[in-house]
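With one protein chain removed, the remaining protein chains of the complex are shown where they sit.
This part shows chain A:
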C-alpha cells in the first residue's frame, strides 16, 4: 500500500450529500501526495459552509491510517496548517487536525498556546458534530501535559473544553473522567471544584456516542477523592455513593474501592456508617463486608483501643489501598464523635472525666484542644470554664437553636417545588415514551384476553402472569 489512496476531487466533495456513508468512488486522477492533499483539505475547510458535509468529508476522505497521517502532517515548506485557520469559524477542521497532530507519533506537536486558544474559543456547535474527535483531542492534551510535565496546562485546557463542549455541565461526557483524573493525580483539587459542583444529571448517548460505563464510575470516584482531599465530606460521600450504587451486573473494582472510601468518609462525617443504597449490587455488598474496613465500623468511635488494634493489624491492607491517610483522619475524628455522644448524656463534665470517657486518659491538654476546636467549628454547643468544666448547652448542635426565618422556609419550599416539577416532567416524558406505551398496550391486551385464556394461573383472578414474563 505504497500508493496513497485516491481522494475525491474537490468539486465532488462539496456536492457530496452527507446521507450515504458510501465509500469514496474510485477516481482516475493520479493520487496527490499527502502534503498536497493536506493543502487541498485546508482549502476545503476554509471554503466550506456546511459543517455537516465537511464533517462527513473529513471522516471519509481516506482510510483510517492514511487519513491520520495526512491530518497530522505539516504544509509543504514546514508551515503549520493550524495557523492558516480561524479557531471559531473552522472549529471542525482544526479539531480534526489538532487531534491527529497530538496522536500521530511522527507529527510535530502543536504549540500549547494554540491549544489553549482553541479550547477557549472553539464553536461548540461544530465540535459536537465530531464528539469522538473531541475525546481524542482531550486524550492528546492529557498525554502532552504528562510529557511536558505541565499538569496545570492540561487541567486548564480540559476545563475550558469541558465548559464549552456539552450543552450544559449537567451532561456527562467522556472528557469528565480525563479531566478529573488529571486533577486528582496532580492534586489540583481546587481547580476541579467548579466542574464538580455541577451535579451530573443527564446522560445522552446520541450526543456522546463513545460514552462508557467506566466514564461515570471513574469521574465520580475521582470526584469523591477530590472532595475528600478538600475535606468536604458531604459531597465526597455523595460521589462515592453514586459509584457504589451505579447499576451493575457484576461489581467493578472501582466500585469496591469507592465502597471502602465511602465507609471511611461516613465514619469521619457522621461517626457511623450508613447502610449502602438498596439498589447496590448484592455481590458488591458481600465483597465489601469482607474487607477490614467493615470491621472498623463496629468499634467506631467509642472503643478506641480496639480500633487502634484493628488499624494496626490491617495496616498493610490500608496502605496497599492507599487509604492510610483517610484511616488516620478517621482515627483523629474518633474522639470528636465520642465527645459528641457525651453531649446527649451529660450537662456538665470536667475535662479529665471527658478524657476518661473517650479513652484519652491523662491527655487533658489534647482533650481540651479537641473540645475547643469542636466548639469553634460548631460541632458541639458548649462552653469551657476556667477550672476545666465543660458545660454542654441544652439542645444538641444538630438541631437549630433558633426559629427559622421566613425566607429560609420560603427557599426550602421553592426547592421542593422545583424538585416536584422535575419529577412531574420526567413522569410525562416516560408516559409518552415509546417503550412505556408499547408495554402498557401489551399489558392491556393481555388483560383483555385473560378471561378466554386457558392458562391455569389466570383462573384465580390474580395478575396475569403472562404479561410479567413478557416484560422480563
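Just so it is clear, a contact is a pair of C-beta atoms (placed from the backbone, for glycine too) under 8 Å apart; a residue touches a chain by one contact, two chains touch by 3 or more; residues count from 1.
The rule we apply is simple: contacts and distances are computed from a predicted model.
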Chain excluded from display, named as in UniProt, from "Origin recognition complex subunit 5", "PCI-domain-containing protein", "Mediator of RNA polymerase II transcription subunit 18" or "Exosome complex component RRP45": "PCI-domain-containing protein"
Contact with the hidden chain (one of A:149, A:168, A:205 or A:407): A:205
Residue among A:216, A:232 or A:340 touching the omitted chain: A:216
So one chain is hidden, and I want to know which residue out of A:50, A:65 or A:415 touches that hidden chain in the complete assembly. A:415
Which listed residue, A:40, A:74, A:324 or A:384, touches the chain dropped from view? A:324
Absent-chain interface residues of chain A come out as 181, 184-187, 199-205, 211-218, 221-222, 225, 228-229, 238, 241-242, 245-257, 277, 279, 281, 283, 287, 321-326, 328-329, 341, 344-350, 353, 389, 392, 394-395, 398-404, 409, 412, 415-416, 419, 422-423, 426
